[in-house]
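A single protein chain has been omitted from the complex, and every remaining protein chain is retained in its original position.
Chain lettering (A and B) follows the sequence in which the chains are written, and residue indices restart at 1 in each chain.
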Amino acid sequence: MTRRFASRAVWVGVVAGLAVWHMSLVGLVDSFQNRPILTDILSLGETLPLAGIVIAGAWAARPLLAGGLGRPTPAQALMAGAIAGAATGAMLAVLSFFILVLKPNGMLIHATPKLVNDLRFFQDAALGTLVQVGGGLLLGTAAASLNLVQRVARRALVWGVLLVLLFGIMNTFVTQILRNLPLKWLSTFLYRGDGLTIPGAVLLFAVTAALVAGWMLRGTQVRAGYAALPNASRQTTKIAAFILLAALILILPQILGVFLSDVITNVGLFVLLGLGLNIVVGFAGLLDLGYVAFYALGIYSIAVLTSPASPAFHPQLNFWLAVPIVMVIGGVTGIIIGAPVLRLRGDYLAIVTLGFGEIARIIFLSDWMTPYVGGAQGIQQIPAPTINLLGLALEFRKPQDIYYPILVACILAALAAWSFQRSRVGRAWTAMREDETVAEATGVNTTVYKLMAFSMGATFGAVAGAFYAAKIGVVFPQNLDILISINALALIILGGMGSITGVIVGAFMLVGLPGLLREFAEYQLLIFGAVLVAMMLFRPEGLIPNRSRRAELHEEEGESGPEGADGGGGPGEQPPGDRQPHPMEKPASGLALEAVAVSTRLGDRS
Amino acid sequence: MRMVRRLLGIHEHLSFVDLVLALLRVAVVIFAVVGIWATIQRGSFTLGDWGTFILAGLSLGSVYALLALGYTLVYGILFMINFAHGDVFMTGAFTAYFAANAMAKSGFLAQNELLSFIIVLLVSSGVAALVAVVLERVAYRPLRNAPRLVPLITAIGASLFLENTFRGLYGAGVKAYPTWTMFQGSIRLGDVEISYSRIVVVAGAVAMMLGLWWFVEHTRTGRAMRAVSENKDVAAMMGIDVDRVILTTFAIGGLLAGAAGILYTLLFNQVNYFMGFVPGIKAFTAAVLGGIGNIVGAMLGGLMLGILEAVGPYLLLDGFGIPSVNQLKDVVAFLVLVLVLIFRPSGILGRKENT
Partner (left out) sequence: MTGAQMSSPAPALDDILVASKVTMRFGGLVANKDVDFAIPRRGIVSLIGPNGAGKTTFFNQLTGMLEPTSGDIAFNGSSLVGLTPHEIVELGVARTFQNIRLFGDMTTLENVMVGRHVRMHAHWWNSVLRTPHTRIEETATRDRARELLDIVGLPHRYEEEWARNLPYGDQRRLEIARALASDPKLLLLDEPTAGMNPAETGRTTELISQLREQLGLSILLIEHDMKVVMGVSERITVLDYGEKIAEGDPEEIRANPRVIEAYLGKQATSA
């Protein structure tokens, strides 16, 4: 038994080491160096190998099989952690030597002595290697010991660390928000220079850990207490919470400042895109990889309709008048594009739509279309949307201003999607997605509903494009490539296909984060790719799944998951099958470090 | 009347979709005929020009054919589109770049060109095969029974991951590839100049395709592969290790893709992290064109697509007076993709789909 743990620990350590090799050679370690977490002590760059060691150690100490069988004794767990950690550390040492001896930095651009310095935690060769292996051993053991601790403590610890990391990374933004609030004293306490101060980090850690522990221990009671309240007071609490949230959303741009508002508006645009694609993919089950074509259509339509610089014709319409026209153009195009591809099967549909998207992009960019759409120069001087109200001319161009029209558009779009979902149309789409033949045999005109889905999705995409053009003021075709479609798809998958809240969460994570952090932006696609694969392997229903999909997953997870084994404790998860998952329920530990590999059927569809 | 109906693809009762498809067919045919006629009238190109186009198409088409084989082999067994295959190709090309450069720096290359080339070929194919196998094991195998969209999305994710890994490793710019002096020069055939590298590419590709054909027809593993692609479950019952066969299929596909990578660099002398995306899609087009699941189809499809893409923009579009027609090469390829999938998804040699 011990031997099995040992050998698995070595394997885990090597794999973790390979992952760290990857992150180092690709340049993540180097570029994350610029992101300090604890000023002068720890930066995000070092966190990567450390995280590798910690995860290796924790993973190695898990039971041998799913379902809690083959549990290690404390001694075995610690040993496993130690071995895994040391193995990862050894991998670090090996890489360091490789780089120094073979000198491949002519071709592998990040394999530099500087990297070696980072990996050795700024020590010289001898001490550095000792730190790598020895430190790995110790840290791995510590990580393994986490598995032995009470669940509450473990959770609290992990969340505490995560939040410290988060606040460290978000330094500039938190300080800015605090200053705008104004809570300047807090920001000086927490931060010094570019990273957290030690007292600040300790405070954050303590507060988070306490909150998490508190919730885990008392959470069910709080909920019970809330449920026991008379209906009237519950209503008032709900209304109060709603008002508070609404107020926050309305004044957000003022708190955030220019840069952050810009990021939020981008998030908003992708929420629109995501909601549209969600209709096509999540509701109707049609994978459209060429979605960017509708976005491009919206951008160019608005440009042509409103800009005086539009080459071929320039009606110079008012923005608000042009938007409905763009919506119609989008809807009709959706039908035209959808009609030929209706009969295609899932993956072929995806590729064909991809083809359409690429064709559209190349044509927009080509010399042939330059007389109409400006070719590589694009179309400029797109006027900002304006409203003339009571003699006041309100112009929406600055990020903090265009926020509001985009917000309104998002709200309307979300409401529309929500209405669709619970209507006859939504049911028809779900039926079609599940089993097309049976849906048809039950009375659903699949042709019409597929076209409807395409058309709706196209409309949303076109609107998003219109607002983008209005926000930026110019359009170029260079950016209109498949990566936008993939971005939209990724955020739907991350958030949860078919789930409206999921789209919003996904947009914040996949558009907001890269917008905030330049380092993330540079490695954005790498992270996307990893996220897509990971999500499909471990959590295909997304972070905030559509109600029924999550129920299905929990059926299989049953008692063997981290939730079930300890009973109560967490946000009350009862054994499945007895009750209905409430739509407002918080999802299971999607964000916690302890990922559970469960089987990933999305349903017995052949 | 029946013939006309069948040509236009109309069933007994017209539905909206049938109408649209019929119109589309008619439009495409008219467009092609008018375009070709107009181009010939215009006479902007000499016979020598056309010859050059066709040759270019043949050599690039051979590369597509090799890649298409990978797609078709995997699809034949797993019914999934290995979106990341183009990036396996890129991996092969980059490994070749790495190896060739290393040898060039040390001077080895200059001294033993042939040997270096062989080493590069072996190493890159091997690495590409390895990547393909790891991909299967880690990303695809766990999802074998999931609904079709799931592996497709995984493949997209894997593709992104691979592309950007290499971007991180080697940088985003285009990397120049060392030239093999032994492939310099060309011969002349009438008006047309044929470079040695093109000949090597075509010859190499054909050799590999023949090798594959022989392998699939005459070896035990090849038979097993064919059995698994016919019916996975029955093959398993016959005692064939299906997982192993699938691994082998991916490995072979990877080998071919890696080799294709090197051949590609012979034609274009450069590598770049994004180089696999478009050729990947085109190779898939070629596979579908020839009939997905069919090996000979993939080879034919590749060559055909290469020629269509090289000749098409000039033949079809010049007649309309469209400027800079060569920009639209990819459009022609994608159009072929779209039209084949819409109108004849079983391809030229394909078997009827049994979903």
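Going forward, a residue touches a chain if its C-beta (ideal position, glycine included) is under 8 Å from a C-beta of that chain, and two chains touch if they have at least 3 such contacts.
In this text, all values refer to a predicted model and were calculated from it rather than measured experimentally.
For the options A:A416, A:I472 or A:A534, the residue in contact with the chain missing from this view is A:A416. Touching the missing chain, out of A:M456, A:V475 or A:L491, is residue A:M456. When the full complex is taken into account, the listed residue touching the unshown chain is A:A431, out of A:L42, A:L196, A:A431 or A:I482. Across the interface with the omitted chain, chain A contributes residues 416, 419-420, 423-428, 430-431, 433-435, 437-447, 452, 456, 546, 548-549, 551-552, 577, 580, 603-604.
Just so we're on the same page, only the chains that are shown with their structure count from here on.
Distance between chain centres (mean CA atoms), chain A to chain B: 33 Å.
Chain A meets chain B in the complex at residues 22, 25-28, 106-110, 285, 287, 289, 339-348, 350-352, 354-356, 358-359, 362-363, 365-368, 447, 486, 489, 493, 523, 525-526, 528-537, 540, 600-603, 605. By the touch rule above, chain B contacts chain A in their complex via residues 15-17, 20-21, 24, 80-81, 97-98, 101-102, 105, 139, 142-143, 145-154, 156-165, 167-171, 281, 284, 322-324, 327-328, 330-331, 334-335, 337-338, 341-342, 345, 355.
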